[in-house]
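Report on the structure given below.
Incomplete set of chains, arranged as in the complex.
Labels A and B are assigned to the chains in the order they are written; within every chain, residues are numbered from 1.
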Amino acid sequence: MYINEKLKNIWYGCDYNPDQWLEYPEVLEKDIKLMKEAGCNVMSVGIFAWARLEPKEGCFSFEWLDEIIDRLYANGIYTILATPSGAMPSWLAEKYPEVRRVAEDGVRHRFGNRHNNCCSSLVYREKVNIINTKLAERYSKHPGILMWHISNEYNIEDCHCENCRENFRKWLKARYGTIDNLNRKWWNGFWSHTYCDFSQIDPPGDHGEGSSNPLKLEWFRFKNDNLLSFLNGEIEAVRRVNPDIPVTTNFQGFWKVDYIKLAKSLDYISWDNYPMWHSDENERSVAVSTAMFHSLENSFKKDRPFMLMESSPSATNWQKISRLRRPGVNLLASMQAVAHGSDTVQYFQWRKSRGQSEQFHGAVIGHDNTSDTRVFREVASTGNEMKNISEVTGSLTKNEAAVLFDYDNLKALEIAQVYRNESKDKNFVEVLTKHFGALWDYNVGCDFVFVDEDFSDYKIIIAPMLFMMKDGLMEKLESYVKNGGVLVSTFASGVIDEFALSFFDDECYPLRDILGIKAEETDCLYDGQYNTVEMFSEEYRVERYCELAYASGAEVIGRYKDDFYAGMPAVTRNNYGKGTAYYIGADFMQDGYKRIYGEILKDVILPLKMPKSPENVSITTRYKDNNVYVFIMNFNNNEVELEMQLDDYEVLSGRLECGRIEAYGCVVLKIRKAE
Amino acid sequence: MYINEKLKNIWYGCDYNPDQWLEYPEVLEKDIKLMKEAGCNVMSVGIFAWARLEPKEGCFSFEWLDEIIDRLYANGIYTILATPSGAMPSWLAEKYPEVRRVAEDGVRHRFGNRHNNCCSSLVYREKVNIINTKLAERYSKHPGILMWHISNEYNIEDCHCENCRENFRKWLKARYGTIDNLNRKWWNGFWSHTYCDFSQIDPPGDHGEGSSNPLKLEWFRFKNDNLLSFLNGEIEAVRRVNPDIPVTTNFQGFWKVDYIKLAKSLDYISWDNYPMWHSDENERSVAVSTAMFHSLENSFKKDRPFMLMESSPSATNWQKISRLRRPGVNLLASMQAVAHGSDTVQYFQWRKSRGQSEQFHGAVIGHDNTSDTRVFREVASTGNEMKNISEVTGSLTKNEAAVLFDYDNLKALEIAQVYRNESKDKNFVEVLTKHFGALWDYNVGCDFVFVDEDFSDYKIIIAPMLFMMKDGLMEKLESYVKNGGVLVSTFASGVIDEFALSFFDDECYPLRDILGIKAEETDCLYDGQYNTVEMFSEEYRVERYCELAYASGAEVIGRYKDDFYAGMPAVTRNNYGKGTAYYIGADFMQDGYKRIYGEILKDVILPLKMPKSPENVSITTRYKDNNVYVFIMNFNNNEVELEMQLDDYEVLSGRLECGRIEAYGCVVLKIRKAE
């Protein structure tokens, strides 16, 4: 499946802002020459260009953009065209104050920054609709246009304006029907929080309600829905004109927006990836975390490739420390995206702006306006390798393992006062990363699977800290395991329902039957405190979480060694129907997780899907027709020797001399599939 | 003296919120059964129930409460009935904006949270008066009612509304008479701070005056007086109906409210105790700190027992880390309260709420709605021990040592820019705790004594960092020592008067005569810097504070060893009248304090009052008629052997086999008094 049949190679390019350089015609000219030199075939154009496109209300200026798109196309470079809603022009902010957000203290924001509009503002929606329609009418039939890049890095910041408050109340009313129902679901008898009417409800904030968990959770959901409705409006505008141009918007590598909701409205998923290479002793933690985000993005639409929309060809300028990337790391990082299912490698940004906040952000072309730089050479060399792996385009990953993930669950953990408040998310992301990292160590590809998806495609589903058990989820998990699936559950699971109400009485411990255990208490440890678990005749250190569970049918694999719960189960296995359910009751160090998954996976995943590799060497696969593409990535700063047997392969990219792979090297192989 | 003659046992129970469970009649039924199983005899009811009691303005709903109180009483369980002012209902917040606080930036708070009303609002006072009167009329003659629980955890947060500002000005005018007098007392010539009129005075804040020490100090006092006046209003409402029901309000374990003022309006003192057991290498620091708070609460009314109103039967949900309590620790912690003079042991909360911010707070009954839990068993077993020590009820502590403590002094230290600004309170609480801890090590019970109390009952008074010397206090101390008392003074003492003016000229060094030293300068050390004091032929390390004093009559016990003041006195003793005054000029590590107090106490306290015990084993006593009740508490996680001779005793609770006491064990003995 190709993102756009017009370009069946790996899309390779950049965010490109010619609107900032219209007074430098010689620069615009040179750009084309250098883009070709760098091997680029696509540019994202028009992001933040509203003030150039519509310098005054209703006065449009498209000539410059005509010329840019034409010229790119004439030179074999396609355009991903952006809608410009990510930053409003000054006249809009001035004439229609309602488009600007209102802060929690009631003060309306002044003009400035970006990503700053109120999503509830009908004026803003209307103005976006107009400019989007104009753009679609003018460009959506242009042969050089590949895709729509809707806005930029949508976020869900609070707005406390009257429109948002009113919309929130309406949204609640639509969801709960009566205020009594809301009071009941929110347990508002507590602290006399009972509302008499929807009109009394305000968003949470420092000057208002700061303690209501369900209010915070619903405010999060409302903001996502409000954003989604805004996104849908943007998409409708461009689709109305030409429904054939696929649509994306660029996600970010964080956990703040419920992208599961947004993803459904998009044709393709794209995201912006800014890993902090060389920040640590070695690259493992960055490599695992990046692999995890790639897998997440790849999972939003499992039947098609995703896109790497932004990455820095060099250091960013906004991270704590602007560390350079070592030679080869740009290629390695780019290949890592493709290895996990991306069909594009794009940079922010083609060219450093001369001024403003991102003027020092890494770019293909620096202020010296030359290709005679180390960075350019790395980019051009990466471009070359992208051509070598052209045939990978359209292939897909096929993972047998998946992490069950839900933004509401994470948000509920963030909101709740429970467990380890020292960590806002109660260490959720760290725990998730440890699980994912264990599979990464075994070269087992791992999807993210979402609550409303079909589980049956997976041999193993990992559900770390599944604090919120939404309606029907337990039944899905039961059925999944009964039919032969392997489930891995952990501490802090099955505690609240989707309204953040604790399960009560018989409904408590919804996972008890599947797991064959009942978890009664959760001991949280201070930093620096540990317990030990004995399993497989060895001892493993655990930290942070030690749940106290009683086995009610499960086989005990590991037991605590210390404290008053010494001897109690820490890791269990339960046969349930045709499947198996594991329970990991403590937060192990990475070695413990690796040991446990070694045990779990060997019964579940075919050895072929778990090729052995040296430490910090990752192997992934993509499939197309009868071809298997294997990516071998060495995240070590030294050459290593591979253990795998690769007799019958073709090298598409990289070198593999005598089975050795260079420091930060990446090799892409093609194997004709036997089956 | 019994809190209420109706119940002469240790009161054992919980905060109970049936108002949250009215839709679960089977739960309310089960509650009674489980309460009896747990050995409970009292419940605190109605805290935060305003919205249930008065769902609309003027519409009251008491039937549910009738039923609860009746049913409890029918089952042998008494009720502590709360006034519901701790959380306003939504209709009140909506209809009368003035009841909501105004933040420092002038923005009025929206509805939400709790403990959020403006104490100046006459509307709020009136509405509270109405509901309190209604409650008193309906319930204060009920045989099951033991006591009033006024509001909840009163606090003194800022409110910047016009009413508060105006009240503050009136309060100042009443206190100072003329603006000239205020200007003089506040030293307002500084920085042209001279006011022309009381109307110019505003509370301190980030948008206003942030630098005036006397303004901040008086704002603190005003807020306490305003709160006191609010409290008195609440009490009047319920006493007017029936003056025979005793009244309390639950204090908190911190230093923010001037509880000395509030205490005078109450019949009994109660407080909420949430120690963080198992947060440290061992339990000493938590045990000492908790003992100190118990002693403080016990000291507000020295002629009667105090009450432990809240404690968690398990982990809280709001502390940084939710660590479980080890087996036995619930009993030990409960006994510690009784050991220091409490006649009640009560938990927050009987049952975990299903929703909202405290849904995961420890409770006797969890969401699983069962008594088949470790926590319940610990609670029930503690309930059993409480019955075993029933006869302790009504006994009193009789301590011969006291710490002189004053909230104004602490507040003045917090406000002043002086000494070690790195620590907000200039390390006061840490210093206080070290002194208290030294007595704890010697099993010497220590009261808190307040500025306006009689000192003559004590053999030794410790006055750490008595920065503010209020009018008449020096004379009281002089007379105390002259008449044979032992005074321990420290660095940073006798510096300002009660208006925060520095003593001047001849008035400087008000303690000079008593101590026989003159302190000229105070050297403050950075963290990690130390000096050494030589005393008793040994060397002791000191940190943070090294005062430079000249002996003018005192005997020098310890001298500095390092820096330019080597050889100068660090610890002195002065005979003054029939008494002795010690001066500790440096902040020792705990071992230094222990050594000094070993010297001081041996001449002052009878050996019988200082029973020897192993490390981290604490011994306290309570007295009634001719009986002495001895509490031996082992805060170690291992069994220890006691050194004390206890030939003639009766064991009321706990085990003492071969003079050994188990890990986290507590033994209560009864000795018939010889004298």
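The working rule: a contact is a pair of C-beta atoms (placed from the backbone, for glycine too) under 8 Å apart; a residue touches a chain by one contact, two chains touch by 3 or more.
Note that the structure is predicted; figures quoted are calculated from it, not measured.
J.: Counting all identical protein chains, and not just the 2 shown, how many does the complete complex contain?
T.: Assembly-level count of identical protein chains is 3.
The criterion applied here is as follows: only the chains that are shown with their structure count from here on.
J.: When the C-alpha atoms of subunit A and subunit B are each averaged to a single point, how far apart are the two points in Å?
T.: Centre-to-centre distance between subunit A and subunit B: 49 Å.
J.: Quick check on the complex: what are the subunit B residues that touch subunit A?
T.: Residue positions touching the partner: 17, 19-20, 22-23, 48-52, 55-56, 84, 86-91, 93-94, 103, 105, 107-114, 279, 314-315, 317-324, 326-327, 352-360, 366-369, 373-375.
J.: Under the touch definition given earlier, write down the residues of subunit A that touch subunit B in their complex.
T.: 105-106, 184, 186-196, 200, 202, 204-205, 207-214, 416-422, 499-505, 508-509, 520-526, 548, 563-564
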